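With one protein chain held back, the other chains of the complex are shown just where they sit.
Labels run A, B and C following the written order; every chain starts at residue 1.
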Amino acid sequence: MSNLLGKGMIDGLVVTAKNFVTSYFDGNRKDRLFTYQYPEERMKLPENSRTFPFLVYDGTPDQMRCTACKVCETECPPQCIYIVMERDANGKPLLRPRVFDIDISVCMQCGICAEVCPTNAIKMDCDFERSAHGRFETLLSHLPELLKSNDYYHQIKSAEATRVDATRKPVKKAAAPAPVKPMPTPADILTEDERSAWQRGCQSEIGTGPIVWPPPVVVKKKVAGTNTEQNVSAAPLPTGTPWHDSGIDIAARMELAKDRSLADKLMAAMAQLDCQACGYDCRGYADALASGTNSDFTLCTPGEEETKNMLEKLLKEAGKL
Amino acid sequence: MNIVFLTLSAIMVLGAVLAVTLRNLVHCLLALVVFFLGIAGHFFLLKADFLGAAQILIYIGAVAVLILFAIMLTRNISGTEGGRSSLGGAWWLGVGLASSLAGMMCVFVRRSELVTKLPYGATEEGVVKEIGKLLVTDWVVPLEIMAVLLTAALIGAVVIALEEEKKR
Amino acid sequence: MSATGIIQTQTLEVSLGPQHPSTHGVFRMDVVLDGEYVVKLKPVMGYLHRNHEQLAEKMTWLGSMPYTDRLDYFCSMTNNWAYALAVEKMTGLKVPERAEYIRVIMAELTRLLNHSCAIGFLLSDCGAWFTPVLYALREREWILDFFETVSGARMMCNYMRFGGVRVDLDDASLAMARNIVARWPAFLDEFEKLMTENEVLLARTQRVGILSRNLAINASVSGPVARASGVEYDIRKVDKYGVYDRFDFGVPVGEAGDTFDRYMIRILEMREAVKILEQALRDIPAGPFIAPEAKLRNFKVPAGDGYGRIEAPKGELGFYLVSEGGAKPYRYHVRPPSFINLTILEDMCLGQKVADTVIILGSVDIVLGEVDR
Partner (left out) sequence: MDAIYQLIHDYCPTMPDWLALALAILLPIAIVMGVFLTVFALLTWVERKALGRIQNRRGPNRVGPVGLFQPIADGLKLLTKEDIVPNAADKVVHFLAPVLVVVPAFMVLAVVPVAKGFIAVDLNIGVLFALAVSTASVLALFMAGWASHNKFSLLGAMRGVAQVVSYEVPMVLAAVVVLMASGSLSSVSIVEAQRGLTGWFVCKPWGLVGFVIFQLCAMAEVARTPFDLPEAESEIVAGYHTEYSGFKFALFQMGEYVAAITMGGITVTMFLGGYLGPGCDLPKFGWLISACWFFAKLGIIVVINIWARGTWPRVRVDQLLGFAWKLLLPLSLVNIVAMAVWHFAPNKLVGWVESAVLLAVAIVALVKINAGQTFEKRSYRFTS
């Protein structure tokens, strides 16, 4: 201990005095005065810094990279992403999202969506000035706001964007046909309560069963001989593609598809995300494998090992390998 | 001068009456402090600055605080427990006693020669010096007795506190 | 006045918290005071309960990783590591050597960050008007900048992955880390000069809030709190997880187990952490930063259970996981050091002054995100 009582207190005074004086003669500003005077001066954000996700497009917003594969929607820990794939009049997937919403009041900026995206479509932005007056609508980002050009991506994260550009395979995508009729947004079909629950990310509050999306078109049809009307689905959803759900494992899917054609079986083995990582949509890849125009069964990235093994097994059984 | 005197006196009387009639002990104490302040004001009015300052220092700074600690040790501070009024049944007796005492005081003060001359020939400026001299000459025995008394009280307080400490 | 002549006083029940400047979050202490002495203290927790464990059981294995950041929000890196360690034990994933070194670097930097702020807040609780905290925060800025450069976020790093780490350390970031390590001893010297020998601090902390060695062991207290009471227990030495067996460092152990010891142990631990960091930054090998067989999507863990524990800055942080072989954990349990260390708060506070409870709480170093989960 100090031999003189009071020395410790004097020492402390010396330290604070030194800090007081040197804060005025601070060559390297971060040695003493470490705060940034925010609106005037801004920190240079490191390239890795992440805030909220955005979607990258090449060229024009039409050429978005996203294929609506829903990998990010599945993996997102707080479940703040909502995707609806665009389909043409016949229900054929167009490999692009019609609805892509991110609720940034729920998003926790973990960046897992960007990590798991097979097409490098979703990336993390650096823009942190996202405060808004409302809690719901203003903090819900829709597709148009989410889409940012590849140039913007280069601008904020040049090294990473260059790396991505070098590894990206060009994706053949059909030019977007004019949509037949506008797809209802959740705002149109959900009740007020359900909508707010959805916006709060409380999916469990909405109805009891899983949300069927897009909603089946329902027409009223007179039942013969009576005055009653019956609800009949006008255009049933395209069948034949056992619904992929992380709850349905591959064995169950194969069971569902066991009486179907080879192409259907192959497709059931896939992740069925239409992510285009293979260069086709899932149906196209299944057809190509079944017809033998493509024999590489390892292309389904989202499906990973189990899909590869199953595809190999199915193709071997069919004698295609 | 008269206005100041009358106002001060009125405040004092009010404070004194409130101090005995209010239910809440802390309010009583605050009323008492008003009364003390009035006395100090009177001293200043009489150009007895030293006494005025001493009045504030001792009565407000010390006595009132002492009473305060005593109040804090009692249970029923807010005066809400128990139904009885703070004025007992014989309040008229108190009023009578107090007014007769006041009357007697008036008579004796009027007759006293203290009113007409400053004691011991002290000048206005030299009051403090004069008081000091008197305290260590003529009044040294009472002063010492008081000092012993206070010391004894202090030691007593320490002893009680020590017992408390031992119990812990 | 009672018959014995001793003044009988009423006790006063004060609820310190949940809104109180020094309860380090929404924590409540129901204190019964006799004068200023504490005669009874009941910690009340749960104000920040966020259903962490249940959430994790509804989420993919990877999805829980960013949530572990939010446990002890000062030390997201070590939280990540403990979780990753538990999962790696269950899957048998081998972590590449470079990743192990990166993990050590991150964990020890987290230790520096946590301890400097912990003692800063402790001194602030002593009434030092925020000066020590701001000095600690000033140095913490460097570490946070480093974390942001590497992981993309300052506090919610979400950096570790099963089988490695998410982003490699390039040369620039390594230089940044070396710079931090080089300037830290100077900061510690300044900090110690500011406070360690201050007589007021000594009077406030020495022989205040003593935790006996036996009680520390019986209550399974861990981390600096236990070591200040003379318990020689450091998981870095006991388990030698990661590559900790390769570094030469000591574990400081105190005698008295009072608040001052808990303060000093943290300072000494920081000095040891600097030693580890110097060695790790010198020896870090080249190689992959994540195991090649590690995968992100559709990650599944074979059925079974596993307990991964590390020496987090606050003590033993453990994750007990049960898997049924699916994409989600069947059971997910956290052993948070702050929570366990908090259980002995009453024993330390009894007979102390109300002002002491605050600094005793500060010396335990809790983060409510971890206590309430």
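As a convention for this text, contacts are C-beta pairs under 8 Å (C-beta built on N, C-alpha and C of every residue); 3 or more make two chains touch, one makes a residue touch a chain.
It should be emphasised that the depicted structure is a prediction, and the values quoted were computed from it without experimental measurement.
Although it is left out of the displayed model, the omitted chain contacts the following shown chains in the full complex: A, B, C. Considering the full assembly, A:33 is the residue among A:33, A:126, A:164 or A:318 that touches the omitted chain. Of C:56, C:90 or C:123, it is C:123 that touches the chain left out of the display. Looking at B:26, B:134 or B:160, the residue that reaches the missing chain in the full complex is B:26. The chain omitted from view is touched by exactly one of C:60, C:114, C:198 or C:229, namely C:198. The residue touching the chain not shown here, chosen from C:225, C:265 or C:312, is C:265.
Against the chain not shown here, chain C presents residues 12-14, 20-22, 36, 123-131, 134-135, 138, 194-195, 198-204, 206, 232, 234, 237, 248-256, 260-261, 264-265, 268, 272, 353-356, 358. For chain B, the residues in touch with the chain missing from this view are 24, 26-27, 30, 33, 49-50, 53-54, 56-57, 60-62, 64-65, 68-69, 72, 124-125, 128.
Within chain A, the residues in touch with the undisplayed chain are 1, 5, 9, 12-13, 15-17, 19-20, 23-24, 32-35, 37.
Following the convention adopted for this analysis, only the chains that are shown with their structure count from here on.
In whole angstrom, the spacing between the mean C-alpha positions of chain A and chain C is 34. Averaged C-alpha coordinates put the centre of chain A at 81 Å from the centre of chain B.
If each chain is reduced to the centroid of its CA atoms, chain B and chain C end up 59 Å from each other. Of all residues in chain A, none touches 2 or more other chains.
Those residues of chain C in touch with two or more other chains do not exist in this structure.
In the complex of the two chains, the chain A residues touching chain C come out as 1-2, 5-9, 11-12, 14-16, 19, 30, 32, 34, 45-46, 48-50, 71, 74-77, 108-112, 115-116, 124, 246, 301-304, 306. Listing the residues of chain C that touch chain A in their complex gives 59-60, 62-67, 69, 131, 135, 137-138, 141-142, 145, 148-153, 156, 158, 166-167, 190, 193-202, 295-298, 327.
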